[in-house]
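Of the protein chains in this complex, all but one are displayed in their positions.
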Amino acid sequence: MGSFKGHALPGTFFLVAGIWWTGKYSLWRASRRNKNMGSTRLASRTSQRRLEVIESSVVLFFSFVGMLAEQFAAGGPRLRLYDSADQHWEQLMNWQHATMYLFFGLAAAVSLLVHSWDAAPLALDRLMLAVAFFNEGFIFFYHLHGRSMLDVHVHQLLLFAVFGGALVAFLEVFHRGNVVLELLRCSLTLLQGSWFWQIGFVLYPPRGPEWDLDDHNNMMFVTMCFSWHLAFAMLVVSSLYCTVSCVVRSRLRRTPPMEMGLLKPRDRDPESEDEIL
Amino acid sequence: MGSFKGHALPGTFFLVAGIWWTGKYSLWRASRRNKNMGSTRLASRTSQRRLEVIESSVVLFFSFVGMLAEQFAAGGPRLRLYDSADQHWEQLMNWQHATMYLFFGLAAAVSLLVHSWDAAPLALDRLMLAVAFFNEGFIFFYHLHGRSMLDVHVHQLLLFAVFGGALVAFLEVFHRGNVVLELLRCSLTLLQGSWFWQIGFVLYPPRGPEWDLDDHNNMMFVTMCFSWHLAFAMLVVSSLYCTVSCVVRSRLRRTPPMEMGLLKPRDRDPESEDEIL
Amino acid sequence: MGSFKGHALPGTFFLVAGIWWTGKYSLWRASRRNKNMGSTRLASRTSQRRLEVIESSVVLFFSFVGMLAEQFAAGGPRLRLYDSADQHWEQLMNWQHATMYLFFGLAAAVSLLVHSWDAAPLALDRLMLAVAFFNEGFIFFYHLHGRSMLDVHVHQLLLFAVFGGALVAFLEVFHRGNVVLELLRCSLTLLQGSWFWQIGFVLYPPRGPEWDLDDHNNMMFVTMCFSWHLAFAMLVVSSLYCTVSCVVRSRLRRTPPMEMGLLKPRDRDPESEDEIL
Partner (left out) sequence: MGSFKGHALPGTFFLVAGIWWTGKYSLWRASRRNKNMGSTRLASRTSQRRLEVIESSVVLFFSFVGMLAEQFAAGGPRLRLYDSADQHWEQLMNWQHATMYLFFGLAAAVSLLVHSWDAAPLALDRLMLAVAFFNEGFIFFYHLHGRSMLDVHVHQLLLFAVFGGALVAFLEVFHRGNVVLELLRCSLTLLQGSWFWQIGFVLYPPRGPEWDLDDHNNMMFVTMCFSWHLAFAMLVVSSLYCTVSCVVRSRLRRTPPMEMGLLKPRDRDPESEDEIL
């Protein structure tokens, strides 16, 4: 994947995932908060499960496509692992990327199972997501041997986003439905996506001059740039969250539920699960 | 233990332990979930305790045998620690392995005590398991000095499984009965077992050519291979879990309990301890 | 910011923040504990929110001023990032400091939003504070390359206070209102403030001789000195806490609320949230 496109592609996937998750969790929370205004039709338990099943299927499909592409695209190993004639491993890079896709595929498969079969413990989907992120970071971590300084550095910064995401997903096993953790995971996924693009631009600039990969000033700039990406990701997440909240509210106001005159709206209930937790 | 058999033996123990635990926890959870269908006879509190006592006794026995084997098998130190004539330590390797067995034996003894005596705090068995895993990782960690690159690397990867198991067991002190943590521990134990076998095959290949222990490509392959072992362990655990769940369900359907007509089955109760936790 | 003033300025800010927070949390806890004596007028929910809004606005304002100062003060980059003529980055130091201010500004903005708009999850303000502290530490961490030994060491010690603050703020996401965590965060903020002053005195002594930056004894002294700062910070926090508690108590005694004769004061209720948690 040593190319601009090889970094832009996963970056795009993570960007899409981050935005999709932000929208999903914002919508669910907004409808939970406005329960007394009849918003349950927006996010009933059944519709939530259907959404999860669709999401998992899509992820599963793309993981499968990704694995196939890594194996059979031009220059891929075509499922051959070891060349015993020449005594060397075949295209280990492609195999490693396929392994990363494999774990995201496993996470999606488990999520599919969990949300369509009753006997499976619900929290398994977050655990598998955490394992998938961890595995991605784990392979990247041992991926960096013998590269130039800036190359190592940009990938190390990526690890903050990846392991951060794994940690947050693992915490969600215990604090499921905590909106703060969910939004943090969305931000870290967005960060990961945009940082993949940034890595592409730094290591394989599509036009313009090459970067000096051993200049310490470049390293300092790149570190700061990572902070900016994080700030940008958080800005995107919070604007999306606010937009969704406002839209849900104004829509519900226009179409009052039947029991509206009977219940007085609770604007803020400090005992609700997701605020106290 | 620098031999193929020396790695295959503990590997087999951990594989057996992982599969046994998976079956145990799956059965208990399945019978908890189907309480209203009369499944309590499958896993009553008394039978659970009896099972724990038997399991602990078996572990205790094998730890003891392991310690004796390390001491008195051919080439063992026979309880001599220091040779004052030649001024050197006697067979430190064997002593270290015996120490690892000692801690698993202690964990089993405490578990035996906890499940047969009322005054002992229940969570101690998980704490001691965590300590036993931690101690194993701790000794391995200081075990690796001056070996070749690949040798160090495969043992470092083992540490992920070992310390991961210790961490999960420690978390279970606070979240006892959380099925997600239990299955994760089972996966990590299986991973540890199969990885021991892998180490044996890499460092002491029973047939075929030796591995080049300083080749960086080998290291990259081995890292990826560890991910595959993890995926495999998770697959085994989940298929076992599904099988046990289905078998318990279908059995209970065939032999309906007396009050079946009175209670309607709760297919999913989202408030149950092990899902929310 | 390589100057005495450049370290004294943020140090002063953190000192003020630490003292302010200590006072605020002490007052709130004292009034919570003396609820039955009518102290709710001191810290009603409305007045608490008003205070939070004012605090956030002030922080937002100073962050903005800080960013402007870093950009436009003498020698600042004036928003130019890259000098394409000379092919070098413009004043990366100033840009990095501005980035730190940016994150504290973001945290303040989110806090403002959270406390003035109902739909936002309350715990976001602590999360953003944790992110701001983490970002500060993150940038400092990659800031130290190629400096002399003592310079690196004093900044590494600073990281203990910074990352400690980030960790405590993150824990507060889950344990909001836990006074022990709040006071710990206050201590760590004070520690950070006074240590900034100490760094100024060590690296840029305003008068007296220069320090030998490569002497190992200096390093040992500085380590111990950090402990003293921590002890000092904890002393200040606890004396402030005691003073506020006593003042609130004695004031309430003098102005008895109406229902005083009816309720007997609960001197200690061990079930209250912030003691058990």
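Labels A, B and C are assigned to the chains in the order they are written; within every chain, residues are numbered from 1.
Operating definition for what follows: a contact is a pair of C-beta atoms (placed from the backbone, for glycine too) under 8 Å apart; a residue touches a chain by one contact, two chains touch by 3 or more.
From a predicted model like this one, the values you see are computed outputs, not experimental measurements.
Novice: For the full complex, can you list every visible chain touched by the one that's not shown?
Specialist: Missing chain, whole complex, touching shown chains: B, C.
Novice: For the chain left off this view, which of B:106, B:167 or B:213 is in contact with it?
Specialist: Result: among the candidates, B:106 touches the missing chain.
Novice: Would you mind spotting which of B:69, B:173 or B:242 touches the chain that isn't drawn?
Specialist: Among B:69, B:173 or B:242, only B:173 touches the chain that is not shown.
Novice: Spell out, residue by residue, where the missing chain touches chain B.
Specialist: Touch set of chain B with respect to the missing chain: 88-89, 92, 95-96, 99, 102-103, 106, 110, 118-124, 127-128, 131, 135, 138-139, 142-143, 145-146, 173-174, 176.
Novice: To test your reading of the contact rule: which positions on chain C touch the chain that is missing from view?
Specialist: Touch set of chain C with respect to the missing chain: 29-30, 33, 160, 175, 178-181, 183-184, 216-221, 223-224, 227-228, 230-231, 234-235, 238, 241-242, 245, 249, 267-268, 270, 274-277.
Operating definition for what follows: only the chains that are shown with their structure count from here on.
Novice: For which chain is the distance between its Cα centroid and the global protein Cα centroid smallest?
Specialist: A
Novice: Where the centre means the average of the CA atoms, what chain is farthest from chain C?
Specialist: Chain centre farthest from chain C's centre: B.
Novice: Cα superposition of chain A onto chain C: how big is the rotation, rounded to the nearest 5°?
Specialist: 90
Novice: Quick check: how many Å separate the C-alpha centres of chain A and chain C?
Specialist: Their C-alpha centroids are separated by 31 Å.
Novice: Round to the nearest whole Å and give the separation of the Cα centres of chain B and chain C.
Specialist: 44
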